[in-house]
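As you look at this complex, bear in mind that one protein chain is not there, while each of the others sits in place.
Letters A and B mark the chains in the order given here, with residues in each chain numbered from 1 onward.
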Amino acid sequence: MDTLIVSLLNGVIYGLLLFMVSAGLTLVFGMMGVLNFAHASFYMLGAYFAYALQGTLGFWGAVVVSPLLVGLIGVIVERFVLRRVHRYGHGHELLLTFGLSIIIAELVKLCFGNFPVNYRVPASLDFAAFAVGNSDYPFYRVLMGAVAIAMFVLIFLLLTRTRVGIVVRSAIYKPRMAEALGHNVPAVFMGVFGVGAALAGLAGAVAGAFYTTNPNMAIDLGVVVFVVVVVGGLGSLSGAMLASLLIGVVTSLAVGVDASLADLLGLIGARAWAERIGGLFTLKLSSLAATIPFALMLVVLLVRPGGLLGEKA
Amino acid sequence: MRGRGGLGALGTVGVALLLALPWILSQGLLNASIQMLIAALFACAYNLLAGQAGMLSFGHAAYFGVGAFATVHAMNAFGGSGLLPTPLMPLAGALAGLIFGAIAGWFATQRTGAYFAMITLAIAELLHALAPHFKGLFGGEGGVSSTRMPSMGVTFGSTTQMYYLVLAWVLASLLALYLYTLTPLGRLTLGLRENSHRLRFLGYDVHKLSVLVFSISAMFSGIAGSLQVINNEAANYIVFDAGQSTAVVLNTYIGGARVFLGPAFGAALMTFFGYAVSDLTQSWLLYQGILFALVMMFAPSGLAGLFGMPDRLRRRFGTAAVVPFFALALASIVLLTAGTVFLVELLQRILSQDYRALAAGAPPWPPISLFGRQWSPAAAVTWLLPAAGVACGAATMLLARHKLALLEGRQEDTAAEPRAIEGERTPA
Partner (left out) sequence: MSEAILTVRGLRKSFGQHEIIRGVNLDLLADERHALIGPNGAGKSTVFHLISGDLAPSAGQIVFAGKRIDGKPPQQINRMGLARSFQVTNIFPGLTVFENVRLAVMRAHGLQYSFWSFIDRNAKVREHTESLLEQVRLQQRASAVAGEMAYSEQRSLEIALALASDPEVILLDEPMAGMSREETAYTADLIRTVTRGRALLIVEHDMEVVFQISDRISVLVYGEVIATGKPDEIRNNAAVKEAYLGEEVSR
């Protein structure tokens, strides 16, 4: 029972982390109609910058400054790189962001090496928040979840309650009209892109200390984030939250399950037969945990091609 | 037509050259040529889906890999004779690619645009994650190996024989892909890219069409994977890596997706450079990424699309006017490339773990060996040199563009007003 609760908690927090990264992606896609392949790269940069800065600024300083740096890079990328290719269409822009993701990953390898770096949870934060049965639940995980929730609330309030938010939403929905009304839509695009990058950077700065920080983290997380948006529907914050939590919880629960199809068949006395066949039947669910998001995506595509919350195809 | 005749002559010369390569090149280069041919086929197969049908797949390595594994198992099963003699082995790859492509395509084409791209990526990742667990099929860390068996009187033992086998299959496949573009389905493929929505209202089942096109692209990708396995006599699940999918995307668009042989050209170029410089630098992928980004930003129809430019400009402005422009453009490209490569290689060495350990103490830091000379990281010249290269290169590029703008402006001006007669004073 305890392991179940811990798995559940871990899953929720991993899901919230996924949401932190996919929220920015969703906003930018809804605004520009372009999927930013380099979005997970901003997540990676957030972790690496925080790692590089924590020597001089301390952990909290690094966690605050790193997203700002990443946001700045986002702004520069939008203004000087992406804006140039708007006119060639969405596919072209998508390809360019793909190229950017490669460049960023290689630059990270160049500067920091092609191996994980020692970005760790600082000792001051490395304690137990509460106990679940016999084991302690680490405070840092709770902190990550709290940051994600705070971020969600903040974006939601910002978009719905402030003037800036209204302008941004109108620019997302009808950019030409917003421009006709005198709003500086290109500046809004630049700003939202930068904020989206900064959010991903914040997620990286916070999560990189807990999970590993290495040059592949962009690809590893990026693919799962893409699954989140296919399942939840791009452009929908609530869809992203739902899908993130779903994938987070299911993956986490699966990791703790050492059973396989053979065990299941053991219930009807066919275990020995299944074990003789081997292959798929003896594969433990825990080893397959990483593939569950993809399987989920394929199932959703079969059953609800428009995504869980029915976005336009 | 003059254009067609010229192209036909070029094609014949090209094929003749390809046929003659084993007499011209060393074994090492011949092996590299085999890789170039395979990459070229993979890129053209990819472009059927991406450039012609407008569906950007970021996980195409899946179909290459499926073809590879199907072939290695077929090689072990048939041993060079029976249903699939060695020269016909790529058919196994084709079939596997076709079937898996149809299944994957059915899912992926349920959505379009960015969604489609993400689904293709996820399918490849799924395969990549599952493969290690199915040792029977994918052979674990060591992969699955086989041997080329003699067949039809040929041993297929030498590189030259392999080269001709690969050349035959690649040329046949490229021809098939080209002829495809002349068929109704080939034209409909372009329709899918241009306006799949309207196709529905013209009575076409767009989903079925998309699955068909996807499958054909996957089939030829499977042939490419198959050829690689026959050449290497081994298949490993590392083929499902993101790296392979990335490479084909880079190759295709650097070459140019709108010209039929553009992707083949890009693949051949990148594979050749990869072969030539991969021992010299660890940052080859970085250079490729930068080249790709620059092409997407400044030469959107790819390098192949640039081929027509010198001729077009020459015809518009005359040779004398255009030569300075090309000289400047060429000079700037050389300077920018040299400066960037120097800088990247310098940083690569300074930031490496080994050097950091060496330089752990206080200055003076040990010099870095690069391009046959020693460079001290503390010396200004070490940094000024590449900086100057990049700066001069950028300045030269701006000058070149200015020249071009002048040429274009002057053409408009001469059309509008008569030029002042030389020597005559213009009224104040």
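As a convention for this text, a residue touches a chain if its C-beta (ideal position, glycine included) is under 8 Å from a C-beta of that chain, and two chains touch if they have at least 3 such contacts.
Just so we're clear, the structure is a prediction, and the values are computed from it rather than from any experiment.
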Could you run through the displayed chains and say which ones the absent chain touches?
-> B
Contact residue for the chain not shown (choose from B:Gly82, B:Gly142 or B:Pro184) = B:Pro184
Per the whole complex, from B:Leu212, B:Ala242 or B:Ile368 the residue touching the absent chain is B:Leu212
Residues on subunit B facing the left-out chain by the touch rule are 179-180, 182-188, 190-191, 193-195, 197-206, 208-209, 212, 216
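By our rule, only the chains that are shown with their structure count from here on.
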Between subunit A and subunit B, centroid-to-centroid distance (C-alpha), Å | 30
Please give the residue numbers of subunit A that touch subunit B in the complex, ascending.
-> 29, 34-35, 81, 84-85, 88, 90-92, 94-96, 98-100, 102-103, 106-107, 110-113, 219, 223, 226-227, 229-230, 234, 278-280, 283, 287-288, 290-291, 293-295, 297-298, 301-302, 305, 313
Name, in rising order, each residue of subunit B that touches subunit A in their complex.
-> 54, 56, 58, 107, 110-115, 117-119, 121-123, 125-126, 129-130, 133-134, 136, 242, 246, 249-250, 253, 283, 285-286, 288-290, 292-293, 296-297, 300, 344, 347-348, 351-353
